[in-house]
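Of the protein chains in this complex, one is absent; all others appear in place.
Order of writing sets the labels: A and B. Residues in every chain begin at 1.
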Amino acid sequence: MDTFINQPVSIDEITPWRPPSIRKVGMLTLITTESALFAIFVVAYIFYIGKSLNGPYPHELLEIPWSASFALFGSSATITFAEFALKKGNRPLFHLWWFITIAMGIYFLGFTAYEWHEFIFEKHLTISTNVFGTTFYSLVGLHASHVVVGLLLLGTILISSLRNKLDHEHHEHVEIISWYWHFVDAVWAVVLTVVYFISAHY
Amino acid sequence: MANGTTTTATDDDDFVITPTRPGEEKGAWSAWIQDLLFTVDHKKLGLMYIGSGLLFFVVAGLMATLIRAQLAFPNSHLIAPDVYNRFFTMHGTAMVFMVGMPIIFGMANYLVPIMIGARDMAFPRLNAFGFWMFFFSGWFLYFSYFAGPGLYNAGSAPDIGWFAYSPLTAKAFSRGHSSDYWTLSLLSSGIGSMATALNIIVTTISLRCKGMTLGRMPLFVWTFLVVAFLVILALPPLSACQIMLILDRYLGAKFFDTQSGGSAVLWQHFFWIFGHPEVYILILPGFAAMNEIVPVFSRKPIFGYPIMVGANVMIAFISLGVWAHHMFTVGMTSLGNSFFAISTMLVAIPTGIKIFNWIGTMYGGKIRFEMPMIFCIAFLFQFLIAGLTGVMLSVAPFDWQLSDSYFVVAHFHYVLIGGLLYTIFASIYYWYPKAFGRMMSHKIGLWHFWLFTIGFHLTFGPQHIAGFLGMPRRIYTYEAGRGWEIWNLMSSIGVIFQLAGVLLFVWNLIYSYRKGKIAGDDPWDAWTLEWATTSPPPDYNFEKIPEVRSRRPLWDLKHPDDPDWKYE
Partner (left out) sequence: MTLLLPALTARAAEPTVYPISNMFDPLSKPALMIHESSIVVSLICLVIFLLVTGMIAYVVVKFPSKGASDDRQEPPQIYGSSQIELAWTVIPILITVVLILVTTRTIGEIQDKKMPENAVRVTIIGHQWWWEIHYMKPDGKGGWITDFVTANELHIPLSPKDKPRPTALTLESADVIHSYWVPQLNGKTDVIPNHQNHMWFEPWATGTFLGNCAEYCGTQHANMLIRVMVQKPDEFEKWLADQRAAPRTPLDAIALQGRQVFFGNSCVSCHKIAGTVAVGLFGPDLTHLMARTAIGSGVAPIGQASLRDWVRNPAHLKPGVLMPDMQLSEAQVDQVVAYLMTLK
């Protein structure tokens, strides 16, 4: 039954039919659902601020992670530069910025590792010590695990580009991976505010 | 993401039409199994979703039968208390997560791409991933029964109720691993659900055929778009609280440890932030089916398309802000109770609009009483009752009496059986000819309908009254002399009728597959795109991707002198 014909020409036939890309819609949906996941952990953290029955308490431990935050927020800028370079067709510059982005992400993860090592082995705060430990490790850990996933995606792009497998049709892949990376950054802005700025007073 | 060729779909003239009925070719069983295991076709996955959902439906339904057998008489010793508690936990969990969710996802999978004139879902492999996550989660949940005696300390099935209030789930009160089966099963099936919902959203937004603007999408697709957004927003809280529970049970975290400053009420908030939208995730697909079936069998377009879309969006939006009406008895402040009572009552407005618009659609039509329509009319009546008992429950002081009583049990069974299950039956009678090329038997259908309807009202009607008389839910037995005997006995007798009805339904599915009347492409004289292709549709759905100009493309085709697009 292929007779959708014999109907008068309408505005639909003159304007091209271009629904949005499935990858972009998919990534936006993924970011929406991830935001809902983070929201619950953030709410749990806020709910338990100041409710620990025993120490160590946030104000004894938490210091604002300036350098790590700088690295992560900065990587949002560098990934944009990289994308820009890719669009201009400047492969070496793209590689450079992309590599810097990965390096800054790794620096951030290194900081988290160092911070956790210090908290666990020197300050004796574990996930089972008190509700602060429980909510802190789960929220920061959930974010860090997203940084890891982001780094894996970034690494995949770098490797395929270095092996000359990154064609013009893959530019959209690069773009949506940068969206994910911006999302991970935005979540850090929330975590930084809630954990390091607000709860550090308790 | 190698599906680019099937999704852009412009260079498709070299397809050859070879319509085949699944199972007709005399292939070996192994080939058939292999096909099921590796398929990424949305129609096969859709049928697999519905088939396995029905399988779990039978298992969980038999559990309910045993529950009613135990409660038929007071002071009964038929079933031991811990066994009974496992029954109602598994019944509830399975009915929501292994029956309701997969069947609605199956409907979406099968119908959404065809209705919007696409060749498949946006991400076919992700689609298969979603199905297998659900499938293994279901068996994993039930495996808890067998894990008990075989493995040391592995316990048996969970006995924590389907909403698993902490701290009953803490290690101290739930020893062994039964609760772990529950929580891991829900976590993994939740991941599958989110993947499928993402797929539905992307498919609906990006793969519509030419001319199908949002304002021309069938209401069925609109409703599923809203459902998918609810899944995207509501399932993460469930996953989050399952992660927290796993951390509590395995790493000694304190989220819900009331001895260490943790809160038992926090679990309830997180669970119901998921749990209430979940109710709408389950009932909106029922509305979706109503939106397609009622117009076709009334021979009129849906009454008030824009307001129906608006009502869907409004229901979804409000449903995200009403969760604590499940918690009127936990001792919130009077302000909190008032807020959630008010927000809950607001749901009645868009729901009322929908019921009136369906009646408006039927008004002035020429109603054909085919099986799908009969189930839809019963839906209207039963969902009306469910909605009104819902209004009664939303009045917080009344809820202090009714909450956790058998009245609530009656209420949500009217929603989920009288509402959802009836529309699932209607959908199966309506789209079975499309999927298998044969009509389902009307005669067996009528027997199925009447037996099941009598049984349903006999089972759940009296439970309202048992609730008024103070009978709490989830008790494995009750003392004689409290006025509950007669209502429970009626309830248990009703189950026999329901069982007979379901048996006839299953028989109808099998019988019609072999002996049903050949359906043809468009047996109901309907108007949406799925009826523009063969029954069953070929793998690629459409020989040529259609173009539409109105909400009822096939109406335009059949009535070239009076097409819809002139009026929209």
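Methods note: a contact is a pair of C-beta atoms (placed from the backbone, for glycine too) under 8 Å apart; a residue touches a chain by one contact, two chains touch by 3 or more.
Quantities reported herein were computed from a predicted structural model and do not represent experimental measurements.
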{"item": "Left-out chain, listing which of the shown chains it touches", "value": "B"}
{"item": "Hidden partner chain, touching residue among B:102, B:124, B:262 or B:455", "value": "B:262"}
{"item": "Sole residue of B:425, B:449 or B:476 that reaches the chain not shown, by the stated touch rule", "value": "B:476"}
{"item": "Residue, one of B:191, B:246, B:307 or B:503, that touches the chain absent here", "value": "B:307"}
{"item": "Of B:78, B:191, B:320 or B:391, the residue in touch with the unshown chain", "value": "B:391"}
{"item": "Missing-partner contacts on chain B, residue numbers", "value": "80-82, 85, 159, 161, 165, 167-168, 172-173, 258-259, 261-265, 298-301, 303-307, 329-331, 333-334, 337-338, 341-342, 345-346, 348-349, 352-353, 355-357, 359-360, 362-369, 377, 380-381, 384-385, 388-389, 391-392, 394-405, 465, 468-479, 481-483, 559, 562, 564, 567-568"}
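Note that in this section only the chains that are shown with their structure count from here on.
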{"item": "Rounded Å distance, chain A centre to chain B centre (Cα mean)", "value": "33"}
{"item": "Residues of chain A defined as touching chain B within the complex", "value": "1-4, 6-7, 10, 12, 17, 19-23, 25-26, 29-30, 32-34, 36-37, 39-41, 44, 47-48, 51-53, 127-128, 130-131, 133-135, 138"}
{"item": "Residue numbers on chain B that touch chain A, as the complex places them", "value": "1, 7, 122-123, 194, 197-198, 201-203, 205-208, 210-211, 232-237, 239-241, 243-244, 247, 251-255, 260-263, 266, 270, 273, 521, 532-533, 543-544, 546-549, 553, 556-557, 560, 563, 565"}
